[in-house]
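Only one protein chain is missing from this complex, and each of the others stays in its spot.
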Amino acid sequence: MIVGQQKPFDEIWGMVKGFKKVLVYGCNTCVAISHAGGGKEAEILASMIRMKATQEGVDMLVDNAAIERHCEPEFFEPLMEKVRTYDLVLSTACGVGVNFLSDRIGDIPVYPGVNTSFYGAVPKAGFFVELCGGCGNCILHLTGGICPVVRCSKSLMNGPCGGTDKGKCEVSKEIDCAWYLIVERMKKLGKLEELFSIQPPRNWATGTHGGPRRLVYEHIMELEEEKKAGK
Amino acid sequence: MSASKTNKSGSVLIVGGGIGGMQAGLDLADSGFKVHMVQRDTSVGGTMVMLDKTFPTGDCAMCMISPKMVEVGRHLNVNIHTLSEVTSVSGQAGDFTVKIRKTARYVDPKKCTGCGDCEAKCPKKVPSEFDQQLGQRKAIFSLFPQAVPNTRAIDASVCLCLTDPQKKRCRLCEKVCKANAINYEDKDQEIEVKVGSIILGPGLARYDARVRPELGLGRWPNVVSSIQFERILSASGPYKGVVQRPSDQKHPVKVAWIQCVGSRDNHNANPWCSSVCCMYATKQSIIAKEHDKKIEPTVFYMEMRAFGKDFDKYVERAKNDYGVKYRRAMVSAIREEPGTGNLILRTAGEDGKLSNETFDMVVLSVGFEPHRDAEAFAKTFGIETNEYRFAKTSHFTPVKTSRDGVFVTGIYQGPKDIPDTVMQGSGVAGSVMALLSEARGTETVKKELPPEKDVAGEAPRIGVFVCHCGTNISSTVEIDQVVESIKKEKGVTYVTNTIYACAQDNQDMIKQTIKDQNLNRVVIASCTPRTHEKLFQETIREAGLNKYLFDLADIREQCSWCHKGQNEVATKKAIKIVRMAVAKSRLQEPLKSETVGVTPAALVIGGGIAGMTSALSLADQGFPVHIIEKDTELGGLAKNLYRSLDGSDVQEFLAAKIAEVKAHPKITVHTGAEVKKTDGFVGNFETTLSSGSTVKHGAIVLATGGMEYQPTEYLAGKSANVITQRDLEKKLFGEKLVPRTGERFIMIQCVGSREEPAQYCSRVCCQDAIKNAIAIKKRNPAAEVVIIYRDIRTYGLREDYYKEARDLGVLFVRYDVDRKPVVEQAGSKVLVKAWDFMLNRELQFDADWLVLSVGLRPHPSTDSVGAMYKVTRNPDGYYLEAHVKLRPVDFPSEGLFVAGLGHAPKNLDETITQALAASGRAGVILSHEKLAVSGIIAKHKRELCMSCLSCLRVCPFGSPYIDKDGKISHNEVKCMGCGICAGICPAKAFQVNNFRDDQIIAMIDAAVESEEAGVIGS
Amino acid sequence: MAVAEKAPEKATAPSVEKPHETPAGWEPNVLAFACHYCAFAAADLAGVMRLSYPPNVKIIRLPCTGKLDHIHILRAFERGVDGIFVAG
Partner (left out) sequence: MKSGSNLEKVIASGKPAVTAELGPPMSADPHEVVEKAHKLKGFCDAANITDCQTAVVRISSIAAAYIALREGLEPVMQMTCRDRNRIAMQADLLGAAALGLKNCLCIAGDHQKFSAAGKLKGHPGAKNVYDVDTTQLVGIMKKMRDESLQEGGDKIDVPPKFFIGASWTPMGDPMDFRPYNLKKKVDAGADFIQTQGIYDVELFKSQMEKARNLGLHERTAILGGIIVPRSAMMLKYMDSSVAGVTVPKALIDRMNKAKEAAGDDKKKMRELQEAEGLKITVELIHQILEIPGVKGVHIQAIEWESAMEGIVKAAGLYPRPQV
């Protein structure tokens, strides 16, 4: 799941204070689950902006709305006309949603209200952890199901660095050393020897280093094309 | 249950309206019995209502007990007889005839609304018994603000009118009472009731410390009793919770508590331990410190008896977090320092050294004793008492008196704390349910209600009734202004005022008005919903309206009473409060109270004494019971027990129990079995056993039991001389060992208790040691017994055996945890070295036997069973009950109950009581054909839900769950309506009925809209 | 080989908004959200004991303060309430 976090309010205020008519636009999927940008948070944020505007003596109309997902056009297209009546859309969707809506609207600014943080799991209520970096080249089968690319602060591929202390990473005592976990897991799996062979330098091109990525399923695309063509 | 022909009465008499009596009363009344509650005072409540906070959680006593009192007061099947005493009892179990004398109250409860106008006007002030003479009350009075019933009573001995032979003086109360409830001609009367069973819970008296003039109570004003100090701490007490000295209202700094005043003392006092003083002194010192950080508490004690669940941790917290000083010293005399009001304490330390210390204030921790006229009381009920005038019970039948059908709860059975009293309350209820099972439902009253009017889709037609409450509201709030203002509110079609909305004639008026005006919502502006909402809800329901189409605007407690003399602003505020209620009312919808059927059968996990006792009680109540026992045979830990402290034969008892269980037609025993899983919810569980078979049942009792700690210290397992108390017990009672002359037994206490990782008292080991020591000494006085202990915790009447052991020549040597005894093997004996604090030197003993008093642990299955039923365990691994004071056998999840050692270490009699209590509580559920689900619950809109699991993770009651389709669903039966789910849900898929967001927001808007009437916020 | 010269410093907490000056004689308009079981009962007790307090406080009863939503607080502030008291 995509985990987001609302931007600091001062930063948001800095973005919106020059506008007269603002729509705080929530997305009811991933960022709602991470309590950052669903309809509920959009409502809260709109209220906070209104109050700030009153305090600062700024004349501003702030509304809020939310849709199921910002990353597919059918969800927001029915509301597009209404959205175009604002001079700013403050999207609390993830970065995907901000980009996508921005591309579609074109002539009205779409600003982010949320920092898109990571792909994470929710081990318990209110606690989100990053477990995957979307590198496009998965090696979890080699590392006991623990990703060294994002869970090791240095993305090391051949074992821990010298910074491991009592199973924790040198970056913070709150962070588990991924390689400590990997070694312990591989021991449990009886596959420790698999870690003894050297992993060669990785091909990072499958990740963001290879330029913007896209995924194409032609057989599915064709169906929509056919429908449009009236076939 | 269907009522069958029986000659047993379905009514029960409960003598005493304290917390034990109330618990028994509610359990019984909720499960089909009519209850007569006889209470000596003008209100129910007993001792607990006088307390400020309770240990070890620091919960407010009144906050906990007040809802219970309201429930008892309102219960259709509880008949409270206050100012009453039983004068005679005849008949036998199932069919008693009881005569009750009711003292004149001089206030007609049918007319009195409890408004209190009379009390305010009454000119006669006398010292308040409730505030322990530290404050004053009037001649017409209510015992305390939350009294139930809230009918005032006149104290004839001081009333100016009633003490005047012509009854001509004063009569102010009569003049001021708009309800005409005062009746100076009221007479005592006698009534007769027929009941099937009698429960005695007359409560306690406190030791009168004035008997010991050297302690200065009554002589030095700054020496107070512990119950006086409770009132001092109480926010509703004489000093409004400010800790101050009675002599000069100065804030004391050094405060001393003196323990065992009137307890554990054969001279001018009581020989028993009062069980609670160590803990309440600890609580009082903590709370005093919380009230005033400058206070430096010191507790003078001889033995710290923190034997209950989490008590030791509480004492540690007092020491470490609050800086309470505990000094093992005897206080021999207290005198006042001339001129300062300070007190000089003469103390003797453990080593006998005398010293003086000055304190600003002294609290005497006075002990408990049976009620003053306990002897006459016992005669009236025809029951035997023990030598100390407590009701006589046995170890194996702890709530039964000597007379069949007459049961006992609370301190009349022996000193105990609140949860033990509550447990006994439910325990006697369970016993009575078993005794009178066939009469269940024969005498209870049920209200017949007209069909509900369908108001769906109608525009709101709100009727508002503004109450004067005599002059309580109207002297501060201009009622007419409120009425005029509210008339302009949208949706309001009718507004009127009423002198007492709650008076019977006005209730009828309200019902008539609903019909005449075709109202579909009602708002009453009067007093607090906490006491009156249910009453008014019933009123509108009787008029055919759904009871949730009602709201109460509290303009008395939260307006007129706290803004006296500010009529203008108070009136404005009252208008706002009513508008807020109207705003909410507009959005009210009729709510359905769903019901679910109940499978009248129980599952008991664990076949020890706790499980078997529970099962038998439930089976005797008429419910099929399944006992699930892991082991191949029943019996549990009791299989290793031979004698109880009072010498009763445990093996004989156990054998009888097992035989009884096996022979009972309603009980199915599954030995060598475990629970694989349980689905469902209260009233409707289905459990799959390890054998694969399934059982349907409505309640579950977790009686998974405990284990003994396996010692490794003190040469355990390494030396043949080292055994446990259990081994010794077997030698003494199983193998009939007669000790040799000079044979030396050394016992070490607290092995595996009160130390990390088991930082708690195992409660039973002191008694085990003393039991075995007495047996040794009785069989051969020339054998030697030394008990090396930290604190001897023979609480309650068990103290007798401690004394007996000392009299028999058992030597007691105290040790400190950082100076533990040291044990070495010395040939065929072991050498034990221990530090003697009295002599201040090391003692050495060579022992033939070193007997370790090992502690208790929860059974390992506690964890897995706990996890399976999602019930919390405390850090020591014991099940955590729903509330440590008032729900000691319940779990937060309904339909689950706990009994025995899985809950905490306890003695056999306490286990039996708790097992009976669990069956009493379970019986309440199983006796219903259907369970009603409250209308105030969270509603889940599945189409909005993203199944993010936030609700599932935060709900304290386990009502959201992952459904078969893998998405969240909500079980409304489990929902208690707290709304935490609604607060956390990111999709706003939850709304709590009658507390919906739109309703709260409407109230917010109404609260802030402009002052001009009729202007609704944008 | 990491030998940091000194343990890293702790992150500092974000600054809190400065309190506004209040004119003399100004009385705030306060809204209280109270749990039915405790704080609402306490408010009742204050009345029973005739404790006097300023009348500019109104109470909204909740089944539990866990029910309180951010938006309730914000709504009240937006509507001009000066202070909110949540007790439970």
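Just so it is clear, A, B and C label the chains in written order, and each chain counts residues from 1 on its own.
Note that a residue touches a chain if its C-beta (ideal position, glycine included) is under 8 Å from a C-beta of that chain, and two chains touch if they have at least 3 such contacts.
Predicted model, so just to flag it, every value in this text is computed and none were measured.
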Of A:M15, A:C71 or A:L156, the one touching the omitted chain in the full complex: A:L156
Footprint left on chain A by the chain that the document does not show: 153-167, 170-171, 177, 179-180, 183-184, 192, 195-202, 204
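The definition used in the following text is that only the chains that are shown with their structure count from here on.
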Centre distance in Å when chain A and chain B are each reduced to the mean of their C-alpha atoms: 51
Residues within chain C bordering two or more other chains: 71, 75
Of all residues in chain B, the ones touching two or more other chains: 954
Complex interface listing, chain B residues touching chain C: 60, 62-63, 66-67, 145-146, 235-236, 240, 528-530, 554, 556-564, 566, 569-570, 572-573, 576-577, 580, 936, 954, 977-980, 982-983, 992, 995, 997, 1000-1001, 1003-1005, 1007-1008, 1017
Chain B - residues contacting chain A, complex: 946, 948-950, 953-954, 984-988
Complex interface listing, chain C residues touching chain A: 1-2, 14, 70-71, 74-75, 77-78
